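All protein chains but one are shown at their positions in the complex.
In this document, chain identifiers A, B and C correspond to the written order of the chains, with residue numbering beginning at 1 in each.
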Amino acid sequence: MMKFSKEVMHVGEMASGAALTVPVYRFKGLGDGPSVYIQANMHGAEVQGNAVIFQLLELLRNMEIMGDITLVPYANPVGCNHKNGEYTLGRFDPITGVNWNRMYHFDESIIKPFVQQCIGKDDATIERDFKLLMIETIEQKLDHNIFGLTTGQRIAYQLQRLAHQADLVLDLHTGPISSKHLYCPEYAKESAQYFDIPHTLLIPNVFDGALDEATFCPWWKLQQAFAELGIEFSITSQQVNKESFTVELGSQEQIDLDVALEDAKSILSYLQHKNVIATTDYQPSTMTRYACYLKDYKAYYSPMGGMVDYLAKFGQPLAAGKPLARILRMDNYGDGDPLHYLSLDQEVIPILHFASASVNQGTELYKVFTNFFTL
Amino acid sequence: MMKFSKEVMHVGEMASGAALTVPVYRFKGLGDGPSVYIQANMHGAEVQGNAVIFQLLELLRNMEIMGDITLVPYANPVGCNHKNGEYTLGRFDPITGVNWNRMYHFDESIIKPFVQQCIGKDDATIERDFKLLMIETIEQKLDHNIFGLTTGQRIAYQLQRLAHQADLVLDLHTGPISSKHLYCPEYAKESAQYFDIPHTLLIPNVFDGALDEATFCPWWKLQQAFAELGIEFSITSQQVNKESFTVELGSQEQIDLDVALEDAKSILSYLQHKNVIATTDYQPSTMTRYACYLKDYKAYYSPMGGMVDYLAKFGQPLAAGKPLARILRMDNYGDGDPLHYLSLDQEVIPILHFASASVNQGTELYKVFTNFFTL
Amino acid sequence: MMKFSKEVMHVGEMASGAALTVPVYRFKGLGDGPSVYIQANMHGAEVQGNAVIFQLLELLRNMEIMGDITLVPYANPVGCNHKNGEYTLGRFDPITGVNWNRMYHFDESIIKPFVQQCIGKDDATIERDFKLLMIETIEQKLDHNIFGLTTGQRIAYQLQRLAHQADLVLDLHTGPISSKHLYCPEYAKESAQYFDIPHTLLIPNVFDGALDEATFCPWWKLQQAFAELGIEFSITSQQVNKESFTVELGSQEQIDLDVALEDAKSILSYLQHKNVIATTDYQPSTMTRYACYLKDYKAYYSPMGGMVDYLAKFGQPLAAGKPLARILRMDNYGDGDPLHYLSLDQEVIPILHFASASVNQGTELYKVFTNFFTL
Partner (left out) sequence: MMKFSKEVMHVGEMASGAALTVPVYRFKGLGDGPSVYIQANMHGAEVQGNAVIFQLLELLRNMEIMGDITLVPYANPVGCNHKNGEYTLGRFDPITGVNWNRMYHFDESIIKPFVQQCIGKDDATIERDFKLLMIETIEQKLDHNIFGLTTGQRIAYQLQRLAHQADLVLDLHTGPISSKHLYCPEYAKESAQYFDIPHTLLIPNVFDGALDEATFCPWWKLQQAFAELGIEFSITSQQVNKESFTVELGSQEQIDLDVALEDAKSILSYLQHKNVIATTDYQPSTMTRYACYLKDYKAYYSPMGGMVDYLAKFGQPLAAGKPLARILRMDNYGDGDPLHYLSLDQEVIPILHFASASVNQGTELYKVFTNFFTL
């Protein structure tokens, strides 16, 4: 039976002075397996990851863990508790509108000077020093100048400080109404098959503020910078071994502890593959795993306002011309067209759709894989 | 093939001057069947009624209609279009918090003087004159004094003016996440079996601001006032025949045109029973129909904050002690109780639950029938 | 120098498990002066009362206090911290729309049985027993049945439990954009002149859910019930001495510690008059004090949507026909009337206006005294 520690991290204060806190659970690994960071619920309505962390804790405490594991549920105490009507307004700071998952930090300009210092050093040293540099950089951001930090940066940077200490990072999210899907850096494609997730998005080396990018882009850029100098430094080697994923667990505003157990086992299958846990109990399921590149992951915006009957099923190829949805426009009944069928002129896999039937012209209706292939 | 007319009713103005309008569809009856008023979407997120009105229009235009029918989708153009995040904030005026379905008007003090004037008159005259009185009263409210009307009153009173012209009134709503259920005045219990709705709430003669109450309470009070004088005036007679229902069609934030067709047929079954339509095509389904009195319809408020895995199925009796839900409290993991099962000490039928998994202590978690019986 | 105690009262939990707490400050009186309860910020945006409590604490700790005083800032930790955009959404529960100051409890049916038990008892006994009854009643509400309490009730009842222990109750609020004004029960009119507040609303013995009503209505009803039996029991006697006020300190969304000091001194002037503090330092200012009855306090709803240039100054009589505001309607420029002047056909005193220039048709534009008089 593994022991874990629990810490309450202070990440901010509300107007009343109420502290914003985040619970942090830690297992100390028994061996030299890779270290792992898993967080959930950075977007307030995307709660299912908390249930997955619950099930992970229940399972992990009863197995042999070889690398350090840090688990952070309720990562965003502002978003988690912010209601507007019955729903949780959790994708963005209610004051500023800034997406909570676009506030992490990466300044590419640290790479080149670091590489210059590293010429001739061995991979283990480079790995250790770059990890320290990233932690130091984020600590400097937290120990900010006189003008301060935004509410979201203070939360994000503290989470990022924990994440930079790990080799493998999983950020648990959900879509609005959604199938399960995985954001995976292109170089880590092989790992996608260890998750029981039928759809994988392969993402490039571009930092746009999200946690997965903030933790894998620095390493990828580092590898590239060495390569430009003709030096091989591989982040997929067993020594360095850096991967980050955003795991989309399904739909938001839902807790299902039984499904969470399945998702926890899927994560354990990946961790077993990476030798984080000393077991052979967790094997990925056999399934067709579809993938597409991020540039081919398309948002389809509603061509009109109206009320949507979503028709397309998630996760299966939808032929060109087949309806995604039909839109009701009762204001047109009797003197116009009250029912509009929407389709695309190419084959797609619908991955998620908007959370409400009521949409404005231009609301993001569906997100779909185009030019998809199997892994 | 029946003709219908379409009118656009102006119910208000926004800050930009944009007009708030509501479409009104009308069939003129071929005979002397009762007149009907059906509206939908007074609460912004409760959109499915619009789809039911769509299907009703599609069906009605192809049958023989004996009484006048008025259909009003998109009854509340403020609520319908008001988003906060992805969801529609539609239960209350976003400025004042007042529930859109608590703004209708009924002033009981009109009853007694009216009854005094009616002594000796026949039922048809009384019916006609009281209908006129109610229309006149609401028109006086619309033609307000110098201090004006609230945004919600201006909308509600205009809808109510239409509803008072009808004998039978259906207000189409939905719950948050919900089974189908029917609010039915106690005196109209016999009519509940003509709807394909397995749960009926029997409501007393108390006006609390809703449209169904605003249209049946005046008639019921009138009947009672005559009875107090020893005069029989029956509102369930074929001559008077006044009934109002709130029809809860299922869950909010959803449009399903196929389910809407079933619900339209269920309404036609009721209208056929009332001789509004000249057909025998629409028969109610055979099903167990549960009912309870409004005083036994209980809200269950969450005894703690947390994230809810809703367990109880809707519509079936749940034995005392069986779990309604379990609440995850990850902040307690490791040094407290992270999982709480909630149950009641009596048999209930769960009818609806909260729309989100995230609840505060005191959030309305479930609504349940207690002391229920079959119709 | 007076000592005070500080307690942190637990009033609820959020979804993350975060505790909702309220600080409670208490002075123990040196003599037998009346006891006092003062709270602030039940509506989230109405923050200035917290600054007044700060200044009261600063002043009170340096004087001789004869009665117990309880001070509660940040009374509503949900409302206080709830932002939508830059502003605080604080008048109502963001989930349900229920006004936070309409959730207090009073069940009139307790009065008559109590009076029956008291016949022949002296005033001091009656006073003591009724106070105990009210505290016991609210404690029973808190120790609720299996179906639970709403979030707002749990907060309100705990505050009310504290308030029932006091003789004099002050609930510190603000208007949206507002002059200072006082809600005062009709029977306590004499006390209004001890506050430096130029406008007083005289309110009747009607319970509508607010704290002032919840604390004075029971006593007033009690007095009336005795009177109906021909027994004199005076709640304005020195022995019983029960008064409750809602003090409207000006505009919301503002903290001004200098103005707060003036308002604290105004409250001390009242407390000195009531012999709560042993000093003669605080005298009310000489000013014209206008009053009107609650039935004559009129809301004026905007006759159109548009953008409002508020013209009428607060606190001074505005002659009939003089403009309250002008409304810009740029959508009408060129082919309609872009500028509308609004006025009333009677003399009024404008007390407050809406917080934003953008209004819908039917938005509450101004609240005004009509049929006003001087105290």
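The rule is short, and it goes like this: contacts are C-beta pairs under 8 Å (C-beta built on N, C-alpha and C of every residue); 3 or more make two chains touch, one makes a residue touch a chain.
Since this is a predicted model, take the numbers as computed values, not measurements.
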Shown chains touched by the missing chain? A, B, C
Which residue of A:125, A:150 or A:283 touches the chain not shown here: A:150
Among the options C:155, C:271 or C:308, the absent chain makes contact with C:308
By the contact definition given up top, give the residues of chain B that touch the hidden chain. 14-18, 20-21, 74, 77, 80-86, 88, 94-95
List the residues of chain A that touch the chain left out of this view. 12-18, 20, 78, 84, 91-93, 95-99, 146-154, 298-307, 329-332, 344-345, 358-364
Considering the whole complex, not just the chains shown, which residues of chain C touch the missing one? 4, 6, 23, 25, 44-45, 47, 50-51, 53-54, 57, 73-74, 80-81, 83-91, 176, 253-257, 307-309, 326, 328, 330-331, 333-335, 338-339, 354-358, 360
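In this section, only the chains that are shown with their structure count from here on.
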Would the interface of chain A with chain B count as same or different, where same needs over half of all numbers used to appear in both copies? same
Could you please state the distance in Å, as a whole number, between where the Cα atoms of chain B are centred and where those of chain C are centred? 36
Just the number, please: Cα centre separation of chain A and chain B in whole Å. 42
For chain A, what residues touch not just one other chain but two or more? 74, 80-81, 83-86, 88
